[in-house]
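Of the protein chains in this complex, one is absent; all others appear in place.
On to chain A.
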Amino acid sequence: MWSIMHASGSWPWSPAKPLGGKADVSDWNSLRDQEDEFLDVIYWFRQIIAVILGIIWGVVPLKGFVGIAVFCLINAGVLYLYFSSFQQIDEEEYGGTWELTKEGFMTSFALFLVVWIIFYTAIHYD
């Protein structure tokens, strides 16, 4: 997974335009694998953000729906910047920005809530 997050900011290989706009049959499986791999990166990146923000929100503490709203904004915003500016991928290849935005979002939200609740309870509640 980490090898995909290329420091140069570009995708480590170049499937950006798959063979003249239409995937060749022989490259179909590798194209699918690349797409799945990138979506996995997005997914795990979201989980990491959820854990980090949950810990910070629990320690500070940040309370109320403001915390939830800020989490959603940061989660969506950071990932959007990652795949549009840093990786510079074509969102249409993955079904649009919405598909990339919702990849792993609910799981990361639940994880964020769990971590936030546990840290808040452990540190600020007797």
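Here, a contact is a pair of C-beta atoms (placed from the backbone, for glycine too) under 8 Å apart; a residue touches a chain by one contact, two chains touch by 3 or more; residues count from 1.
FYI, contacts and distances are computed from a predicted model.
J.: From the names "Calcium load-activated calcium channel", "Protein PAT1 homolog 1", "dolichyl-diphosphooligosaccharide--protein glycotransferase" or "Regulator of MON1-CCZ1 complex isoform X2", which one matches the UniProt record for the unseen chain?
T.: For the chain missing from the view, the UniProt record says "Calcium load-activated calcium channel".
J.: Which chain A residues would touch the chain omitted from the figure, given the whole complex?
T.: The list for chain A reads 23, 25, 28-29, 32, 36, 39, 43, 47, 57-58, 61-65, 67-68, 102-108, 110-111, 113-114, 116-118, 120-121, 124-125.
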